[in-house]
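Right, I'll just put the structure down here and ask away after.
Note that one protein chain of the assembly has been removed; the remaining protein chains are unaltered in position.
For clarity, chains are labelled A and B in written order, and residue numbers in each chain start from 1.
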Amino acid sequence: MAQHQVNYLKDGGLPVALTTIDKVVNWGRSNSIWALTYGLACCGIEMMASGASRYDFDRFGTIFRASPRQAELMVVAGTLTKKHAEFIRRLYDQMTEPKWVISMGSCANTGGMFNTYSTVQGVDRVIPVDLYLPGCAPRPETLQYAVMMLQQKIRKEPASRAQKPKRLM
Amino acid sequence: MRAYTPKDDVQKKSYYTDRFWVAPQVPKYDVSQDAVFAADLEAIKAKFDVLDAYIQVNQMVVVIHANDNYAVLELLKNEREYPQLSEMSAIDWLASEGKFEIFYQMLSMAKRKRLRIKCKIDEKEAIQSVEKLFRSADWSEREMYDMFGVVVNNHPFMKRILMPEDWEGFPLRKTYPLQGDEFAAWYEVDRIFGKEAREIIGPENRDPARVDRYDTQRFSRLGHEVPFGTDISQGEPDTPLVYQEQKGVFMIEKFDAEKSVVISDRHR
Partner (left out) sequence: MQQSNRLRPFFENITFDRADNEMILNFGPQHPSAHGQLRLMLHMQQEQITKAHPDIGYLHRGMEKMAENMIYNEFMPTTDRMDYIASSSNNYGFALAVEKLIGLDVPRRAKVIRMLLLEVNRLMSHLFWLATTALDIGAMTVFLFAFREREYLMDLVEDYCGARLTHAAIRIGGVPLDLPDNFMDDLRKFLDKLPENIKDYEDLLDTNRIWLMRMENVGVISKEMALSWGCSGVMLRASGVAWDIRKEEPYELYDEVEFNVPVSDKGDNYARYKLYMAEMRESAKILYQVIDMYEGTSTELMAHAPQYISAPKLDIMTQNYALMQHFVLVTQGMRPPVGEVYIPTESPKGELGYYINSQGGPYPYRLKLRAPSFWHTGILTDLLPGHYIPDVVSIIGTTNIVFGEVDR
């Protein structure tokens, strides 16, 4: 007779959790979102602040990387100008699949207050965007919220196959 | 009849100006009021033609001929202790007199004085570079060329600086619209995807006043009035805003407000 009875049915009885592949892959993906430092303008400062001491994104698994090859999330933080547009596309292409984009701040969303000749009117004209984050500039808490929304989105997506193209281009 | 809008100046105009309104002037004072400036002006006058000189807001303004610009700045730098060219650029007067005005903002640390040298050139005329005297003019002159199309002679690298090299048009001219021309509107699409992608991507939305068509709380639909806050989405699904999944997240514990520490003094 076993001295130590294990209640297999009770949660936490064994360090075993049963789940689907989709769920476990998405769990991994959603909780270690490595973001590309794409600070273009003012919002980039708030992005830095969210990586720094008070807001400390590292504890949520959101670690800023300097290289697109190591990143899966591009936080477009700031005004995208027409001169810069091709570089954002090139860096986006360099990121490995699966990849997501958060457009941070009004300028990246729609051009914002800079309704001028040299500003791209919304970064979604160049790369597909998953999440639009309003504000000028959004606070770090807002960015945190956006990352949580993105996590939710990732968990809803099927993980087992390659991502569908988000738009024609 | 449609109101006439001048094509040589497409900048925003005030929509109403009183017929009898006369704009006041920022007072201009005679240069003789300030001994330091008077001496500087004498030194310039001794060698060059001075078209106009006055003091405005504590700074002397000297108007000279455009072809004297290098020599005057050289004199100011070497003999009159103005070692820094803090700013230079152009002003577009093409609509009214067909000329560009170019100003050089000088600073003397020894005398604690600032003066402004101004000259005018025609649209097609070029101006002499002062880059040999002040290195700061290197970039300023490039910026001036980029923004106004004012060509600078003897400049080591006369290229656009702020706009891309293949840009068309000179943005700060009064004839250039704020929101750009056709070339500017499609620049990034043409550059990245090619002209054939224009149709797929579509034109830019330049309208900051675009409204949500289903919003009946902040906007009323003229001619199709509905009661305040009525849902007129006709069954289109709405995406609800949720913070985290209701059933919890796989292997993630929910945040417990009971167990958290509230920091009351942020300066602790």
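Everything that follows uses one rule, which is that contacts are C-beta pairs under 8 Å (C-beta built on N, C-alpha and C of every residue); 3 or more make two chains touch, one makes a residue touch a chain.
The model shown is predicted, which means the values in this text are computed figures rather than measured ones.
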So one chain is hidden, and I want to know which residue out of B:112, B:224 or B:259 touches that hidden chain in the complete assembly. B:112
Had the left-out chain been drawn, it would touch chain A at residues 37-42, 44-46, 48-49, 52-54, 66, 78-79, 81, 83-84, 86-91, 93, 113-114, 116-119, 136-137, 139, 162-165, 168-169
Applying the definition given at the start, please give the residues of chain B touching the unseen chain. 11-17, 23-26, 28, 56-57, 59, 61, 83-87, 89, 91-92, 103, 105, 109, 112, 114, 116, 134-136, 138-139, 147, 160-165, 171-172, 176, 178, 191-194, 266-267
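By definition in this document, only the chains that are shown with their structure count from here on.
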Of chain A, residues touching chain B in the complex: 17, 19, 23-24, 27, 31, 82-83, 85-86, 89, 110-111, 115-118, 120-122, 125-126, 148, 152, 155, 168-169
Touching residues on chain B, where the partner in the complex is chain A: 162-164, 171, 176-181, 184, 187-189, 191-193, 197, 200-201, 204-206, 208, 242-245, 249-252
